[in-house]
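A protein chain is absent from this complex, but the other protein chains hold their places.
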Amino acid sequence: MEPEYSPTVVDHFEHPRNGGHFEAGEGVIRGTAGSVAQGTMFVLSARVAGNRIEAVRFEAYGCPHCIAAGSWLSERLVGLEREQLRAWRWRDADQALGFPLEKRGRLLILEDAVHSLGEAWARFIP
Amino acid sequence: MEPEYSPTVVDHFEHPRNGGHFEAGEGVIRGTAGSVAQGTMFVLSARVAGNRIEAVRFEAYGCPHCIAAGSWLSERLVGLEREQLRAWRWRDADQALGFPLEKRGRLLILEDAVHSLGEAWARFIP
Amino acid sequence: MTPKSSSPAIYLDYAATNPVDPRVAELMIDCLRPEGAHGNPSSGHAFGTRARAMVEKARQQVAAAIGARPECIIWTSGATESDNLAILGVARFHADRGRHVVTSRTEHKAVIDAFKQLEKEGFEVTWLKPGADGIVRPEQVREALRPETQLVSLMHVNNETGVIQDVAAIGAICRERGVAFHVDAAQSAGKLPINVEAMNIDLMSITAHKTYGPKGIGALYIRRRPPLGLRPLSFGGGQETGLRSGTLPTHQIVGMGAAFEIGERDRESDVARITALRERLWRGLAAIGGVELNGHPTERVAGVLNVCFHNVEGESLRFGLRELAVSSGSACSSGSDEASYVLRALGRSDQLAQSSIRFSLGRFTTEDDIDRAVAVVSREVARLRELSPASHG
Partner (left out) sequence: MTPKSSSPAIYLDYAATNPVDPRVAELMIDCLRPEGAHGNPSSGHAFGTRARAMVEKARQQVAAAIGARPECIIWTSGATESDNLAILGVARFHADRGRHVVTSRTEHKAVIDAFKQLEKEGFEVTWLKPGADGIVRPEQVREALRPETQLVSLMHVNNETGVIQDVAAIGAICRERGVAFHVDAAQSAGKLPINVEAMNIDLMSITAHKTYGPKGIGALYIRRRPPLGLRPLSFGGGQETGLRSGTLPTHQIVGMGAAFEIGERDRESDVARITALRERLWRGLAAIGGVELNGHPTERVAGVLNVCFHNVEGESLRFGLRELAVSSGSACSSGSDEASYVLRALGRSDQLAQSSIRFSLGRFTTEDDIDRAVAVVSREVARLRELSPASHG
C-alpha cells in the first residue's frame, strides 16, 4: 500500500516554492538539520533585512511530505522576526500538510532546522 | 472416473438378446448363480431338444458387463451339448467382452450359472 | 439463458458444480481483456489500486450476502481450502488449550479428511451420527461438548442429500459454551438465507462455483470480534491479513462477488422456480414405483433430490442414464464398489446406496429437462427391472 498524500502535499511536491539556496554573503543566514544518512535533511537559507526575514530558500532530502514541508515553510517564514523563529513549532506544518502519525518525527527535524536558522541569525546579529 | 465399456458390452447392454425366461415345462431347464444381495445374479433358462440346446433366455442383475455377458452367452449356448456346458469356462466371455480385472470375479458367477444349467439338464435327463 | 453444450446430455448435476452465470462471466471477461484489471491488487500503482478496488467491492458483495462485515472475509481457492484452513487452523492454533473436536459422519470429504488429519496429530474427534433423515439434532452437539472442546464443524446443507442442518440452534449452543463453530456452507449460499451473526457462526466456508461463479475461488468467513486465532496453511506475501498468502486473482474474485450478489438478489425467485421443477421431477420418478427419497422429506434445499431405486443395480442404472449428467455417491469402478458413506450413515444398505441417484437442479434447468429426464429414467428402470431375475422370482 502506498502512503496517501494530501492535495497540499502533492501541490508543494510537484511545484516546490523557493527551492535552492542563497550564496553565502551579506545578510544571508543558513540553518540545517538532519542528514541524508538519516533519510531526512533540511537546509534553510534566508536573506534578512532589518529584523525580519526578507526571502527564504530551502533544500530537502526526504519523502514527499518532507519536501512539501520545506516548500510550505519557505513561504511561511518570510516576514518573521528572530524571536518568532525560536518560538516556531512543528504543529503548524502538521496542520497544514497532514503528516501521517508515523512521520511526525520528521517534523521535529524541520523544527530543528528553523531553530538552527534562528541561531545562525543570532550569531550574525548578536 | 466411470468404468470403460467395450463396444460389444455397450451393444449387448443396450440391445440384450434373449432377455427373459421360458415358463417351466417340458424340455425347459434352469440354471442360476449369485444373488441380488451379492450384487450379481444370473438366471439362465434353456429349451433342450435331443442332446442339444435349442434356445436360451437369460436374466441378470449386475453391472453392464454382467448384463452384456448374460446376453452374449445366451447366443453362444445354443447348439451346445451337456458335456460342453460342464466344460464351459469364463475365459471365452472375458475375451469377447473385455472385463476389467477387478470384475473377473463376476464371470465366475456366470460360469457357475452355466454349470448349474448343466446339472439341471443332468437331473432332467439322467 | 439455458447453457447449451456440444454434448446432448441433460445437466442435472448442479450440486457438483454450476455453469457460470452469463452476467458473472461478462464481468470476468472484462477483467481478462487487455483493457481489463490486470494489476496485482497488492501493487501501489494505478493498475494495482484499480484491481484492489474491484477486490474490495467483491468482498463487500460476498459479506453482504451472508450478513458479515467485509473485513471478516478471506479469499481462498475454494471450499476445500476454506474447510481445511478453518478446521486445521483453529485446532492447531489452540492445541495447547484442548484437543477435542466435534463433527459428523456426513460431512464433505474436505471436512472429514481434515478431521482425520487432526486425529493423526493427536486430537480426539467425536463423529456425530445423524438420524435416518440425515439430521444431526442440536442436543447431540450439546452432549458431545466437553470443557476441552475447541471446535464444532457441521455443514449447512448436505451435498449428497440436500438435507438442511439447524445451524442456528447449534451455533447458539456453541456460542453459549465458548466453542468455535465452523459451518461448511458450500451448498447453501444463494439457496438459503444465511446470517453469520444471527446464526452465531464463527467460521464459514463458501465457494463460488456452487453459486454460478467460477471454479477455483472461495472464501472463509472468520469472526473478528473477539478475534479467533488461526494458524495459516501456507505462508508468504502476507495477503489477507497473513492468513492466506498469494497474489489475489482479481477476475476470479470479481466473479465470486457478482455471483453472490446475484445469488442473494435472485434467491427467492430461483428457489420458487427450482422447487416447482423438483416437485415435477419427484412426481415423475415416484410414478415409476419402487423408488424412495433419501434424507428428510421437507428439511431440504430446493435443488437436490436423492432417490434410491429398488431392484436395479447401481452401475447399470448409472450407465443406462448416461444421457443424464447426474451423480451418485457410489463408484463400482476399480473394484472398490464403495457405496456413498453419507447414505450408509443414514442407514441405507450398500446396495440401496449404490442404486441411488442424486438429481440436482439449478438456475438454468427447464421443464423440458425434467420431462426428458423422467422419460429416460422411466425407460431404463423398467428395462433393467424387466431383465432382472429379482423382478420375477
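Letters A, B and C name the chains as they come in the text, with residue numbers starting at 1 for each one.
By definition in this document, a residue touches a chain if its C-beta (ideal position, glycine included) is under 8 Å from a C-beta of that chain, and two chains touch if they have at least 3 such contacts.
Since we're looking at a predicted model, the values are computed, not measured.
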{"item": "Sole residue of C:32, C:132 or C:198 that reaches the chain not shown, by the stated touch rule", "value": "C:32"}
{"item": "Residue among A:8, A:32 or A:84 that touches the chain left out of view", "value": "A:32"}
{"item": "Residue ranges of chain A at the interface with the undisplayed chain", "value": "1-3, 5, 13, 16, 19-21, 32, 36-37, 39-43, 59-64, 66-67, 70, 100-103"}
{"item": "Contacts of chain C with the absent chain, listed as residue ranges", "value": "1-9, 11, 13, 16-20, 22, 25, 28-29, 32-36, 38-40, 42-48, 50, 77-81, 83-85, 88, 108-110, 113-114, 116-117, 207, 209, 214-217, 233-238, 245-252, 318, 322, 324-327, 364"}
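In this text, only the chains that are shown with their structure count from here on.
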{"item": "Length of the line joining the C-alpha centres of chain B and chain C, rounded to whole Å", "value": "44"}
{"item": "Separation of mean Cα positions, chain B and chain A [Å, integer]", "value": "102"}
